[in-house]
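Omission of a single protein chain aside, the complex is shown with its protein chains in their original locations.
Note that the chains take the letters A, B, C and D in the order they are written out, and that residue 1 is the start of every chain.
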Amino acid sequence: MTTAAHPVAGRRLTANHLGIAVLLTAAYGVIPFAGSDYLLDAVLTPFLALALAALGLNLLTGYAGQVSLGSAAFLAVGAYAAYNFNLRVHELPFLVSLVAAGRVAAAVGVGFGLPSLRLRGFYLAVSTLAAQFFVQWALTKFGWFSNDSPSGVIDAPPLAVAGITFSGAVGRYLFSLTVVVISTLLAIRLLRSQVGRNFIALRDNETAAKVIGVPLLRTKLLAFGVSSFIVGIAGVLWAFAYLRTVEPAGFNLDRSFGILFIIIIGGLASIRGAVLGAAFMVVFPLLLSRLGAALLGDIFNSGVLEMSQRIVIGALIIGLLIAEPRGLIALVDRLAEPILRRFSRPLSRSTQS
Amino acid sequence: DEQFFPLQSYRVGPYAAGGTGFFGGFIDYLNLINIRDGGVNGVKLTWEEGETQYEVERGVEVYERLKSHTGVAAWNPLSVGIAYAMIDRITKDKVPLITVNHGRTDSTDGRVFPYVFPLLLNPYSETSGIVNYVASREGGADKLKGKKIVVLYHGSPYGKETIPIYKLLADKYGFSLEQIEVPHPGNEQQSQWLSIRRAKPDYVVLRGWGVMNPVALKTAQKVGFPVDHIIGNVWSNSEEDVIPAGDAAKGYVAITTQASGAEYPVLQEVIKTVYGAGKGNLEDKKRIGSVYHNLGIVNGILNVEAIRIAQQKFGKRTLTGDEVRWGFEHLQLDPARVEALGAKGLFHSINVTWDNHEGDGRVTFQQWEGTKWKVVSDWIAPDWAFLRPIIEKSAAAYAAEHNIKIRTSDDPPVSQ
Amino acid sequence: MSDLLVLEGLAATYNHAIRALSDVSLTVRRGEIVALLGANGAGKSTTLKAVSNLLHAERGQLTRGRIVFDGRDATSLPSAKLVRLGLVPVLEGRHCFRALNVEENLVAGGIGGGLSRREIAAGLERVYTLFPRLKERRRSASGLTSGGEQQMSAIGRALMARPRLLVLDEPSMGLAPLVVETIFSTLKGLNREEGLSILVAEQNSTVALRYADRAAVLDAGSTVLAGDAADLRGRAEIKALYLGSPGESAAHLAALRRPSPADHAAA
Amino acid sequence: MFDYQFFIEVLVGGLLSGVMYSLVAIGFVLIYKTSGVLNFAQGAMLLFAALTFVSLVERGVPFWLALSATLVIMVVLGITVERTVLRPLVNQSPMTLFMATLGLSYIIEGAAQLLWGTQVHGLDLGIDDVPFEVGGVLISQFDLFAAAIAGTLVTTFALFFRYTRTGLAFRAVADDQFAALAVGLRLPRVWAAVWTAAGIVALVAGLLWGARLGVQFSLSLVVLKALPVLVLGGFDSVAGAIVGGLLIGAIEKLAEVYVGPLFGGGIVAWAAYVVALGFLLVRPSGLFGQKLVERV
Partner (left out) sequence: MSLVATSGGDALVLARTHERAAEAAREAEAAPPAAEAALVGGAPVPVLQLEGISLSFGGITALDGIDLAVANGEIRAIIGPNGAGKSSLLNVVSGLYRPDRGMVRLGSERFAHVPTSRLAALGVARTFQNLALFKGLPVLDNVITGFVHRRRAGFVRQILSTPQARREEAESRAASEDVIAFLHLDAVKHQLAGGLPYGVQKRVELARALVARPQLLLLDEPLAGVTLGEKQELAAHISNTRDAYGTTIVLIEHDIGVVMGLSDRIAVLDYGRKIADGTPDEVRSDQAVIDAYLGVAHEGETELVV
């Protein structure tokens, strides 16, 4: 987990830039028109929310090296905070409550990040479970958070920004996409700055970082804060753009593991990895179940198929880790390397010498 | 012509036992109608399952995937979380959402929730039904005064939903009340039961879920609380809840809207026609007639009858979701009709109207005998009149929050 | 004298992509001390890891070549088996068991070699005589001991397994001059008396060449020179090229570092 | 007036349920001690073992035969895991291994349900769970039985790790896999042995918990109870597992009864974690855990 690539080399950057441009054009220009409601509402929107959450966790775990098993708690904090801002502060523009929700999540994150000043590794990981259970408990316990709704379930307000309401599958998708793109850009800027270097320094060698003058305390808490901020915003997307109703039980431990899973499968300390991991996490089980149903649906019931699928996914995770412990992104890079090399040989000479 | 049921089933994960029973029963009944009657007046019933593992987002995915199928009759998720996530969606898509025995209490108010049907029972009427049963055991409502009831509830929104109603009923009948939470999943309840032992209540109401139930019964035995004074709610009333507790569960009583057992004619027909043709859905035939299976059967009856009623108005063809909704809003099955359907004793009756989407289901109580449930009470009526204003108030608040115009009886029943 | 270890045309990569060795051949005869020399990054450590079949643990792979130890093909023998056959490595970076104390580290070496309790006890005595410092620190967690003490523990641990061929990666690193001399003369003694063979990679070529019988020089993953240690000691190009002068080594390094298409050919 | 009788009752109840937590925690400790990884599949293994046993018994296999058969299956499982998962992932970061155990848990859970169905089973070990009174405090035979088993397991393992050479080899493997390979320790054997042992512990814990909860999917959730125990006792200390279990059990119950009402109850879910965290701030590697050995 220490030798993850840092996006610097010139050649890769240009190739990356091109790829990103193509992706963005497709995401904004093609998919909204070509995608079905199902694709947008049930695949892409949750994918975006999870990718953002994974990005947030990646900052903390992948870059700053602090393992957290409590991401779902920060998703929940974000979702419930946005709901309450929206509900209790009149005429508050939605964007403001979005950012405010992120900040609440960040504050809670910093609070639960305090143990990281003393703890490391799995000890820290397990202690973040305190956040997981505490937040879920508090949201269930205190009716105030869900506006005393008897069932504890809250309904999402409409997504409206500057008078435009993002309703319908396309609107919600575009809204999520924009939030994700902006957050990702900001995250990239952060990672390219000294703060990003400090994160990695912290992860790779805490003592050396301290001696050099990296402010450990501030950096750790910042990592928790920024990470929770992003995860909190992802929570808003998850709750308001995707599910449009949430209950505390939805933010359970499985969800936290799911997010951790995304960044490890995708590749720690890689933004592209987080995206790839999220795509894998969301799309792959769907594909697998569709495939299973199509091929074997007549023979077995959905339960049997589902269990077989679990086995397949489990085996795939292990297989992938064996093939490339640094995650999907490293695998992709490795496989793409010869091809890229062929195309960009002249370029690589000029930038490297 | 065909009428389609998208099924958000769950056959894997912690709640798989309930899911396989319920969806098994539902599918068994649909099969029965297809095989025996060739469908509902010639309209074939079809379905497709999507596994949700009881997870909301998977349920939503299945919704988005199956909603555009032609001839969707109704959604039956048997999951509070998934049901909640669907309310907006089905209202927009104008398809009924059936949450038999569960779901949002205030969706009983059809004036605000035109497409949601918490058939037979909602959490409030369940509560009232349980208190009425206790009263009957004590020999009348007046005997409740001075008694002590502890409610042991699951630490989730579901578990907490009835807290205020128990309080109201305690005030009304003058019994003293203590409500104790068991955090999810509830596999350790030592401290709760020690508190109960200290409180020395007359009854404990178990508002449990999943593994919490057998553990409660086991722990009750450990602290010496008499099991026949523990009364289970509607999610604590199945074989799955008692079998793991072994002997500790013998004598436990629980509420139900549908009796268990396979002796009812409709079940006999299912066994003969469906299982006889090798099309039975349950892998383990011993589970035929179990609580969840019978709930599935009853749910099947209610859905099919709603379609039948709607067909009388709109014609014997594939109906739209909105037309099926009309059928549900006129789903009135009196005991005679229930008997004609072969379900006498299985469930009592239902009487859904445009504004009462629950339909005044009656409840009964069963006692676990170690291998099977035995009905130990009459069909009891909850105190609907007492509950209705509370429900209306809550529904009105929802309407206000969501800018929903409250429907009146003059509003056109269906846009045709 | 017969061949104890033979490397034939080894090529190796890391992560299926980074080529570390392209053509390494060398022979260690029974009872011989062979020094492996070369600039930083020449592939010395990789060669030694390949010899003890440890590359896979660092996601490296042998893509070509053959390793013969004691007459049998050792290319894919598990490392535990190799140790039992008498091929014991001391790795770069020391790799002490940090949480175990010094003595436990040594005992672990004996266990790895499949020795009996008595043999282990005797081995401990031997190591403590060689490194009195370790005896003083026997109850300290290895991870807390000084760099040199860790180095001694690592060497001692390998000696515990009663090797026939000791594979050493920069044994002198971090050790006081006196200790370096002691180690080398002790090893030389074992070599003379017990016929212990040694393959040693060293930066400290002065010392290495003084004790070695023969030496091989690696450059950019290939053996480019091999011969009598005494010979090599005198040859000017060795000094110039592989033991280095500043300007050249910088240029050399630059050349080495620039990924060339050949690096990826193996993948 | 403080009710001492009740206090003691809660305390004893807590200690006894703490023993049940320890049983689960030991399985974790075994694997952490030899691979430095939190084995997420422990819950699945527990479920799998109990489910296999119950299903065999329900199919008419006699008790002892079923137990032996399940034991054999757990041994096979241990060896398979070593072959297919651990060996190719040798010397990888703990995070990678952790993820691999997550994958493993998917496979085991899926296989368990596919093989034996999703039904809920009752499990009767023939040990009474009916309490008897000792000085006004209720104690059940079952709890005592569980405590005895846990005690035996812990003593065995603790002695093993401390006094045998194999124990030393195990610790070496956990410390630095690369070095362990280099000195010739046989990692495959060590891992196969440990995973087998963890499988057996899973079986024991699965049966005892299964008798409590019934054998069903939720059984795999009991691992959540073990995590604070591990943190408190130290991930790599067998003794820590038992002491941590007792402490967590007692504190959790006392907190629920005496502190819980202040918050409206239901605090057990996180109280244990908060307590464990509190301890950690004083001792970052748990009560008995190996201190981080690190210097420059």
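Points to keep in mind about this one:
One rule holds in what follows: a residue touches a chain if its C-beta (ideal position, glycine included) is under 8 Å from a C-beta of that chain, and two chains touch if they have at least 3 such contacts.
As the structure is a prediction and not an experimental result, all values here were calculated from the model.
Across the whole complex, the hidden chain's contacts among the shown chains comprise A, C, D.
If you put the hidden chain back, the residue from A:N147, A:T178 or A:N205 that touches it is A:N205.
Although one chain is not drawn, the whole complex shows that of C:R84, C:R137 or C:R214 it is C:R137 that touches it. Among A:V214, A:L260, A:V275 or A:A330, the one in contact with the hidden chain is A:V214. Checked against the hidden chain, the listed residues A:A72, A:V226 or A:I317 yield one contact partner: A:V226.
Residues of chain C that touch the chain left out of the display are 18, 39-41, 45, 92-93, 133, 137, 140, 144-149, 151-152, 170, 173-179, 181, 203-207, 239-240, 243-250, 253-254, 257-258. Although one chain is not displayed, chain D still touches it through residues 295-296.
Residues 2-6, 8-10, 186, 189-190, 193-195, 197-198, 200-201, 203-205, 207-216, 222, 226, 269 of chain A touch the missing chain (whole complex, contact as defined above).
Note that in this section only the chains that are shown with their structure count from here on.
Among all residues of chain B, those that touch two or more other chains are 11-12, 16, 20, 155, 183-184. Across the assembly, chain D contributes residues 113, 118, 264, 266-267, 269, 294 that each touch 2 or more other chains. A list of each chain pair in contact follows: A-B, A-C, A-D, B-D, C-D.
Across the complex, chain A is touched by residues 32, 38, 84-85, 88-89, 92-96, 98-100, 102-111, 113-114, 118, 224, 227-228, 230-231, 235, 263-264, 266-267, 269-270, 273-274, 276-277, 280-281, 284-286, 289, 292, 294, 296 of chain D. Residues 15-17, 59, 258, 261, 264, 267 of chain C touch chain A in their complex. Contacts from chain C toward chain D in the complex involve residues 52, 54, 56-58, 78-80, 82-84, 88-91, 95-100, 104-105, 107-109, 111-114, 117, 141-144, 157-158, 161.
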